[in-house]
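See below for the structure under consideration.
Note that one protein chain is taken out, while the other chains of the complex remain in position.
And then chain A:
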Amino acid sequence: MKTFTKLAMAGALSLGLAAPVFAEGIYTPNLSYRTGPFAATGIPLMNGQADYMAMLNARDGGIGGVPIDFDECETGYSTEKGVECYERTKAQAVVTQPWSTGITLQVLPKTNTDNIPILAPGYGFSPMANGKVFQWAFNPPASYWDAASMIMQYIAGGDMGSLSGKKIVLLHLDHPFGKEPIPVLEAMAAEYGFELVPIPVGLKEMQNQSAQWLQIRRERPDNVVMWGWGAMNAGAITEAVKTKYPMDQFIGVWWAGHDEDLKQVGADGKGYKSISWSMPQPDAPVMADIKTHVVDAGLSQQEDLNSVFYQRGLVISMILAEGIKAAQDNFGKGEINAEELRWGLENLDISAERLEELGMTGMVPPFKTSCSDHTGHSGGWMLEWDGEKFVQASDLLMADAAFIAPLEEEKSAEYAEANAPWPMNEACE
């Protein structure tokens, strides 16, 4: 019988048929991907998200006394399956967490009519920061354009003028996610006089990037910036080692900073960097609570509690939990609906004091959202692989808001016009 159950589970997993089971409480589905080519990076993130909610349920009885019904719908990072999961879960959900820029772009127009907030921490369409246009979409604490800005500032050493004449390769997944930084990097290249060379990596080429790294060898760039995900990251890092590209000139976005990817090359990857809006804090008080209420209780599937991605997953669920709490406090009730959560996500105030209360000091920079700013633009740190783990390699870096804001305005207006009639939130300044 046990074997049959396992086989049935295997079949269900492979077909993505895991149906949502609604329990009591606030229903917060996660469009997860624990299977497929991107599972290796998805699993620790999903574990972190699930464990934080499990910890709140076990320790506090949920949020504001209401348990959280945290559920997963498996997408395998497929946009089609993601849209199916969105449709299947939206009726009861107070939020949708699409977990892919492709899925986010597909469900973005639907959320205006379904009145359900999208929570896409650190991913999705960067102009979603403009809350006046994207009233149902949130991508705190930082957008991809923030990441591009922070990386370029780090390369420039704070003096953007020094980028003049440099050649920067953007090695990116040939997918909406990978193409996301191109507009801002092109604008920066025009402004600061560096040459941008985008080199795409197809899904079928993720594990064999010899052609891409031959192009990099020919281009002789000053730096390689990577917008990689899933198996692409390990593929790129092993090719970089193989072609003897200097690791200290190789910087990835925050989804290209996964411990397991770097363990493939170990000490050879020393010097590789990744911008990150989260930082593992093994001694943070929240980690003790996770251990007591989740790990020791046998509720966790995670082995390494100090990995960058697992702890980022904890932060992602904390952001959602804080949105729920803000809504509960504002509307004076425990069982909130999607519209009320939208208010909560628009009024997040993750201050240093609040992070201390949560036992998460240093795990994410403080940030605030507002009606017009759905990102929060927290800034981030540069992490560096020391051969065994990621360590902090910079003070807090902040994106160039003055450079990014007009582009956000322009691209969000273009999006609204292309999708007219598009509802605006006129209440936003």
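One rule holds for everything that comes next: a residue touches a chain if its C-beta (ideal position, glycine included) is under 8 Å from a C-beta of that chain, and two chains touch if they have at least 3 such contacts; residues count from 1.
Quick note on the criterion: contacts and distances are computed from a predicted model.
K.L.:
Under which of the names "Dipeptide transport system permease protein", "Cytochrome C biogenesis protein", "Amino acid/amide ABC transporter membrane protein 1, HAAT family" or "Biotin carboxyl carrier protein of acetyl-CoA carboxylase" is the non-displayed chain listed in UniProt?
P.N.:
The record names the chain that does not appear here as "Amino acid/amide ABC transporter membrane protein 1, HAAT family".
K.L.:
Which of these, A:231, A:316 or A:350, touches the one chain of the complex that we don't see?
P.N.:
A:231
K.L.:
Looking at A:29, A:198, A:252 or A:280, which makes contact with the chain not pictured?
P.N.:
Residue touching the absent chain, from the options given: A:198.
K.L.:
Which one touches the absent chain: A:207, A:330 or A:419?
P.N.:
A:207
K.L.:
Out of A:215, A:392 or A:425, which touches the unshown chain?
P.N.:
Considering the complete complex, A:215 is the one touching the chain left out.
K.L.:
Touch as defined at the start, partner being the missing chain; which of A:263, A:325 or A:354 qualifies?
P.N.:
A:263
K.L.:
So which bits of chain A touch the chain we can't see?
P.N.:
6-7, 9-15, 34-40, 42-43, 174, 198-208, 210-212, 214-215, 217-218, 230-231, 234-235, 238, 242-244, 260-261, 263-264
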